[in-house]
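I am attaching a structure below and will ask some questions about it afterwards.
A single protein chain has been removed from this complex, and every other one stays in its place.
Moving on to chain A:
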Amino acid sequence: MSVTLDNALLESEEHRTLRSCVAALGRRYGREYFTAAVRAGRQTDELWREAAKLGYLGVNLPEQYGGGGGGMTELSIVLEELGATGCPLLLLVVSPAICGTVIARFGTEAQRAHWLPGLADGSVRMAFGITEPDAGSNSHRITTTARRDGDDWLLSGRKVFISGVDIADATLIVGRTEDARTGKLKPCLFIVPRETAGFEFRPIPMELAAPEKQFQLFLDDVRLPADALVGDEDAGLLQLFAGLNPERIMTAAFSLGMGRYALDTAVEYARTRQVWQAPIGAHQAIAHPLAQVRIELELAQLMMRKAAFLYDNGDDMGAGEAANMAKYAAAEAGAHAVDQAVHTLGGNGLTTEYGLASLLTASRVGRIAPVSREMILNFVSHHTLGLPKSY
């Protein structure tokens, strides 16, 4: 049917085309390619480069700097569709979404000109480091500190669970300025190139079958030039908030993609696997939970698109609540999808061959990062429902 109702609820023709093009690209690589890379300890660079060349990785960045001039709507489509083919690119969550957004919105003209073209064409990748050993859910406790030394900054502190530091040209580090040590959170964002002296990173062994690793960072009087500070010293909190919505929207896209991949695998299996007379997909005990998963994924996707729509239209506040809800819903739907998919495959659900078992851990990430399920429920309790705080 050719009725086109282009609005926020129903995707425009361009968005549908983008979906199908990204999906076609992802399918050409496929899950095999992804798992082979993980097994060999390689990155999925060929896919990254090809998607980059087509402009898919910088869709959200300003055209003036080589980006696509779109927004989170488009970038979340890219990640979701790649994920649905079994080939997610985790760094899209941080590199173009958080770092690209923060620099585009708050960077100086020189910073934009220096970093954005590379982030837009995928030739440069940037990681994002906020979590610390004692500041995960409670990011007010960040102690990574920057001191002035002449025109330079000296940055010291520790970070944990920072994704992709080894393959990123730089990491956007959230610290705070020294004189603000006791007062309220006054964060400052610094761009730290990977090879900077005093910047050390060590991989954390993780049970995630993913090409991208997580790292512990040790910053020991890392000397940075004045222009390593993004924008100006007082805009840190605003910058941080600007990056958080894209991060949540992209985490939702990541969970949705994985959930769809798991569901597709399960449905295909249920259609053909025959234990008694009919394929197992004919048993409602198998079919209904899969149908339920499909509904949950669909609903979460709709919420993600609402969040992206609000964000792209400049409503940061409205987007905040929607992005949190979308991240929550997508993480739950994704985890449920994987759980149900594994079960649908019986013993094969746990074999290496079918590749679903490793998603059991991977699908939990969306419940923990970048904010845990509980912190979102706290946010909705306090912010949306107006209930009192316990902390």
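Observations on the model:
We adopt the following convention: a contact is a pair of C-beta atoms (placed from the backbone, for glycine too) under 8 Å apart; a residue touches a chain by one contact, two chains touch by 3 or more; residues count from 1.
Operating definition for what follows: contacts and distances are computed from a predicted model.
Of the names listed as "Recombination protein RecR", "NADH-quinone oxidoreductase subunit I", "Electron transfer flavoprotein subunit beta" or "Phosphate transport system ATP-binding protein", the one that matches the UniProt record for the absent chain is "Electron transfer flavoprotein subunit beta". Annotation: of A:Glu74, A:Glu132 or A:Asp312, A:Glu74 touches the absent chain (contact as defined above). For chain A, the residues in touch with the chain missing from this view are 2, 13-14, 17-18, 21, 24-25, 53-56, 59, 68-70, 74.
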